[in-house]
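A protein chain is absent from this complex, but the other protein chains hold their places.
Chain naming follows the written order as A and B, and within any one chain the residues start at number 1.
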Amino acid sequence: MKYTYYPGCSLKSTEIGYENSLRASSEILGIELKELPEWNCCGATIFPKLNYKSYLLLSTRNLALAESYGEDLVTACNGCLTALNKVNFYLQNNRDILEKINGVLGKSGLNYQGKIKIRHFLEVLVKDIGKKIIGEKIKKGIHGIKVASYYGCQYSRPFGPEHPENPQYLENLLEILGAEIVDFSHKTNCCGGILTISEESCLKLIKDILEEAENSKVDCIVTICPLCEINLQLYQKRIKIFIPVVYFTQLLGYSLGIEISKLGKEIFSLKKLLK
Amino acid sequence: MKTKERIGVFICHCGTNIAGKIDIKNLIQKNSGKENLFFFDYPYFCSQLGQAFIKEKINQLNLTRIVVAACSPSLHEKTFQKVAQEAGINPYLISCANIREQCSWVTLDKEKATEKAEKIIFSHINRVMYQQPLFVKEVEIVPRVLIIGGGIAGIEAALKIANAGKEVYLVEKEPSIGGHMAKLDKTFPTLDCASCILTPKMAQVRENKNIKLLTYSEVEEVSGFVGNFNVKIRKKARSVNLLKCTGCGSCIEKCPVKVDSEFDMGLSKRKAIYIPFPQAVPNAPVIDRENCLWFTKNKCGVCKKICPFSAIDYDMEDEITLEKFGAIIVAIGFSLFNPELIYQYGYKRFPNVFTSLEIERLLSSTGPTLGEIILRNGEIPKEVAIIHCVGSRDENYKSYCSAICCLYSLKFSYLIKERTKAKIYNFYIDLRLTRKGGEDFYNRVLEEGVEFIRGKPAKIEMQKNGKLVIECEDTLLGKIRKIPVDMVILSPAICPGKDTLSLAKILGLSLSSDGFFQERHPKLAPVSTMVEGIYIAGCCQGPKDIPETVAQAGLAAAEVISLIDKKKIEISPIVAELKEDYCSGCGVCIELCPYNALEYDSQKNKAKLTPEKCFGCGVCVSACFGGALSLKNYREEEILAQIEGIL
Partner (left out) sequence: MKENINILGFLCEWCAYQGADLAGTSRLNYPAEIKLIKVPCSGRVSGHMILKAFQKGADAVFVAGCHPGDCHFKSGNIIAQKRIKVIKSILDTIGIEPLRLDFFFISASEGLKFKKVAEEFYAKIEKLGPSKLKKWKIR
């Protein structure tokens, strides 16, 4: 299976562990991920508020590049997923704006026709690859590990392949790996995003999620977005609740037999349980 | 011009209204030589003398067709049609030329006005040449009424019509009449017991000799037209002989099968042979063949052995009956929105989230808890939340307001507080208390200490100890609140009854955008439909409370009684006509007819027209490529002649 891969800025910098585990897992599962050449930052949630026109241009540039390669564009970051989908949707419904943008992009030889689909890597795993193939490749299950699936707020809203309030793909995947799924009521709650908006409100949101995870007595929280991961992990000292927060690709990679040292630092906090 | 016809052209002066602008004398003089055209003028043709004048001239000159050039046909067409008829000319062989409202009154220049009047008059002369004599058709009305649906609307209508001496067939899908109202405990705002006001009416239905009650029955096919509907009714096999059964209940006691009770909204169990509720009419059991051991596994058979009256009949089969009716009233009621669709509210995921109908059953003294409000584990709730507008006024589900939820939420607040002393919260968007006594009741409830929070809850979460935490923005306080309660009551939207779509197809009724039956006019004809002879009443037309339902049922009954009392119905002759030979069976006309007067005849591969259903709009005629369809009195030839004359 072939896809064009859009890493986004976080996965190339501090969250390199996420990318490593993602790539390593894909290799074993036979997923070919070609990184989108010359991709640029998506602008995520803040940039559109600062300069909408530039944001449109930047995102469309990514989309135009992706379209030229033909495959579905796959990302592992909720922020990128939503930013690119928002622009895609907007352009598909405002052809006159698309024409104007194409006018500018044309100077670099790019043109966007509105045909690209942007998907989350989680969806690709569960829908395209599927239970059978993943199950076959599992070497070590993660039995007995109690997990809280945390999707973050932008995975299923406003765009997404699943029910906005009750997505299930992450639970489906973790079940295949053998984990014990704990019903996590905060699974689509917002993590607060960038703390530039209001430190107080964001910290409260993070506290709510961590508290719920603590009360549910889970061994770890599993995330699908680098920003959610950062938020839930970075402020644990301030909030004084300590729970391991790992990426789903790290648990996947571990189950597929990849060495922990190659999966990224986050999974180290689970080392004891995994042995 | 056909020389047989002798056309009288009567130009009215209308005092100075026409004569003051149009040079009638000159006009007549100019055209007096024309063959077979006879021109007359008179100050007021609509007057008694004027009309007599016309009759005189018709007889004198053996006129065969008439053109009256005067005011708008909307005013006096019928007058002159009557005059023609009295003088022996078919009333559809006249044409009214509007030379007042559309000529003399709107044209400044006299010369131009006269020229225009002449053109108008000649266009009608042209037209009347092509007009055909038409005859009003009289059809006898079958003096029997079909009412589909045995809830309060159907019961009310049935009683009113039966008491007026007409025969009524009341068809109800469930084994007993009573509908949703039988499930209610107390009704707002008087808090009188629903059963106490309903059961006497149900008994009256049973006793009334003019009402034939067909329960556990469904309408399968309807054809025909007003005054003459042919209906196929399926009487499902009850497996119990109603003539022998005394309602003793021995069969029910011994039945080993237990199934969720539909009447108790799944909160209790019933047997496979069961009476839906104690006051059921008819008070006889029915066997649920899908769960009965005899019918599924050929085992048991205890009820038949036990019955002292040999009333159980396993061999009973569905009975099909064909009847004719003069009018039909549809009163199939509503269904409740399924709150499972709103995942965040936890219905069916958390044990103590209930719908309003479920609470009605809990409140009822004959319900699963005999009137006690308790949680699933038997404990009495200390805090209860009532959430308004679950599914209503919501872009994602139903955009309309369900009319009754605010009222019954107040009722619940009062009754539950009275019985449990619990702290009650109402989460609302707006409070719609339009009924008499509504505001007073609200004040009373406020005095009792019930809290009203203006905000629609975002989600409900269940804590480990079973407490349900409601997260909501209190818009009046401007804060987000998390309120833990023991029990949550959802007020789901009132949706169209489950059979609305299938019944609409059977009857040829249209649905409005929200899925309820479409009324003919929202203000002046709320119970009539676009199909003459079929009426709707109650919640099947839109969400409403009991008083409004009863009012609509009464109106529908009045319409039906006045229809049937006419004994004969006059069908306007201005209807479509189909020439079969010209029809290619393309089906375009069938799609366009708003009254389903055109159907596809699969045997002949052509369209079939039921002229009695036609209202004469002509949309099908102008769409017919083959010229197979024409509209009487507005045939293509007539209008084309009019066009030629006017230009």
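We take it that a contact is a pair of C-beta atoms (placed from the backbone, for glycine too) under 8 Å apart; a residue touches a chain by one contact, two chains touch by 3 or more.
Bear in mind that the values here come from a model prediction, so they are computed numbers and not experimental data.
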Omitted chain's touching partners, listed by label: B
From B:T64, B:Q81, B:S123 or B:S491, residue that would touch the chain that is not displayed: B:S123
Touch with the omitted chain, as defined above, among B:F38, B:F53 or B:W105: B:W105
Contact with the hidden chain (one of B:I197, B:I306, B:A551 or B:L592): B:L592
Missing-chain contacts mapped onto subunit B: 72-74, 98, 100-103, 105-109, 112-113, 115-116, 119-120, 123, 510, 530, 574, 592, 594, 615-619, 621-623, 631, 634, 636, 639-640, 642-644, 646-647
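Here is the rule we use: only the chains that are shown with their structure count from here on.
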Rounded Å distance, subunit A centre to subunit B centre (Cα mean): 52
Subunit A - residues contacting subunit B, complex: 163, 165-166, 185, 215
List of subunit B residues in touch with subunit A within their complex: 343-344, 459, 461-462, 464
